[in-house]
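Would you mind keeping the following structure in view while I ask a few things?
One protein chain omitted, others in place.
Every chain is named by a letter (A and B) in the order it is written, and numbering of its residues begins at 1.
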Amino acid sequence: MSAAFLIEQGLNGLQFGVMLFLMAAGLTLIFGVMGVINLAHGALYMVGAFACALVAPEAGFWAGLGAGIVAAAGLGALIELSVIRPLYARDHLDQVLATFALILIVSEGARMVSGGRPLWLDMPAALAGSVTLPGGVPYPVYRLALIGAGLGVGLLLWLLIRQTRLGIRIRAGQADREMIDALGVDIARLYTVVFALGAGLAGLAGAMVGALQSVEVGMGEPVLILAFVIIVIGGIGSIRGAFVAALLVGLTDTAGRIFLPALLALAWPPAEATAIGSALASMSIYVLMAAVLAVRPRGLFPAHG
Amino acid sequence: MAEAAPVLEVSGLSKRFGALIATDAVDLDIRPGEIHALIGPNGAGKSTLVAQIAGQLAQDAGEIRLAGQEISGLSVAARARAGLGRTFQVTSVALELSALGNAMLAVQARASGLWGFWRRAAADRRLIEPAMAALARFDLDGRAQVPAAALSHGERRQLELAMAAALAPRVLLLDEPMAGLGAGGVGPLSDILEGLKAETPMLLIEHDMDAVFRLADRISVLAEGRIVFAGSAAEVQASALVREIYLGTA
Partner (left out) sequence: MAEAAAEIAAPARRRLPEWAVNAAIAAALLAWPLLADAAGEPWWAGLAAKAAILALAGVGLNLALGYGGMVSLGHAAFFGIGGYVAAISADAAFSGAGVLGLPGSDRMLPIWLAAMALSALVALGIGAISLRTEGVYFIMITLAFAQMIYYLAISWPAYGGEDGMPIYLRNGFPGMDTNAPLDFALVCLGALAAALLLSWRLTEARFGRALICARMNPLRLATLGMEPFPVKLAAFVISAAITGLAGALYADLNGYVSPAMLGWHTSGEIIVFVILGGTGRLFGPVAGAVLYVWLETLLGGVTVHWQMGLGLVLLGVVLFGRGGLIGLLCGARRHG
């Protein structure tokens, strides 16, 4: 296992983690401010990817990217206004069910639009090449761009929450729902904006990942579940926790896939080692989550109390 | 009644939340046959103190002894089994169950065979009879079949007391039992508590000063987490210090 290989895989893990962060940030923001658990977040990711894949061939990748964000944010705002709003006072079970229903509806809608066939999205020409990593391994520029974009968006989000009026309101909402009343903030509008912001982040992640994999119905769900694991590990409601946990999960997942089969190959025949190793690797992040929760039942960075 | 061994003895109990000292080296005891009232302005730390005695909150320092036995390592349920009864400031009965169902729940906790998986509880005479007796004692036997959700506020308070008493605790912690009762409800409830104290001594936290002065054998005054004064009703009423920190602001 050469150093170059490790760098390459490390970057893959980082890129995966950064994409997961975009998903998890939206989820945890929505939960932190509104106390809503949104299973349909993966569907918004899928909508972002579909919008990008439909628009990009006509108007270019960057227009597609914009379309992905706008479509997901717009649908998010619509969902907040129509479905989520009556559910704020309800228990989590109702929220789970309503957003589960939304998944069925949005997925079926996407299937109608796409005819059930996967779509493919070309990456922009400017980012299509590869660079040579130290050690001589070529690495796709696009993946590096994703890492950069993800970190950049993370930084923007941090600035937004720390430095802007919207951020102050969001933090007030996380700390104390009655306080935003006292601040004279229009809560209804704040909630719609936060929901749309979270949805837009999911749409952005979906649009960017669309160039790396096929765009199809159901693509959001594995990512959604990983994002859940991340916000549970990080502490629900904490953006900082989501960032740390996303990188942890991205790297654990990648490392598990590489090292576990190799490790087991020391004791078992290669074929079995590969099979068992990959089984254990798939489970590794859940084991990570169980381990974190066994020690800290409210995650690494508990947001409330 | 002066020198019987205390049933509940709290010594040096302390709890802080960050910079806020919620409970500051509190010493307190409850002796057989007495009602010991704990009063103090809002935010004095009364509820935090009760939560620590009941086991909801772990204290930072100090000891809690029930009948001479240290209980601070025990869970809420284990303390309840050891004989610590409690009612809540916000009424908390199981609203889906009837008054009788709630009382039976209290009885089944004490009766052996808590883990009945098969026999219908509603037909179990070993539960019904003591539960009805507990309700009767608090004038609720006529309302046994009414869902707790449909009971009046005062009736729920009575039900809560009936449940606590059905456990036959060694001592009862009552967190504002008179709250929200109105003038007509305080008198009857006071009579009930008066009748109960010989059997079950109580720590009474209450804002209704008339009730406190009528019922309490001893009164401790809590302010900013510390016991600042302890004495009889007459002594408390006469105390300039108490008037200043408490009655003066009331």
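In this text, a residue touches a chain if its C-beta (ideal position, glycine included) is under 8 Å from a C-beta of that chain, and two chains touch if they have at least 3 such contacts.
It should be emphasised that the depicted structure is a prediction, and the values quoted were computed from it without experimental measurement.
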Full-complex contact with the absent chain, from A:Phe31, A:Tyr142 or A:Tyr191: A:Phe31
Chain not shown: contacting residue from A:Ala98, A:Ile258 or A:Leu300: A:Ala98
Option from A:Leu29, A:Leu119, A:Val229 or A:Leu300 whose C-beta touches the chain left out: A:Val229
Touch list for subunit A against the chain that is not drawn: 31, 37, 39, 83, 86-87, 92-94, 96-98, 100-105, 107-109, 111-112, 221, 225, 228-229, 231-232, 236, 275-276, 278-279, 281-283, 286-287, 289-290, 293-294, 297-299
Missing-partner contacts on subunit B, residue numbers: 54-56, 75-78, 80-81, 85-86, 88, 92-98, 100-101, 104-106, 108-110, 113-122, 124, 127, 147, 149-150, 163-164, 167
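Heads up, the rule we're going with is that only the chains that are shown with their structure count from here on.
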Subunit A and subunit B: spacing of chain centres that average the CA atoms, whole Å: 49
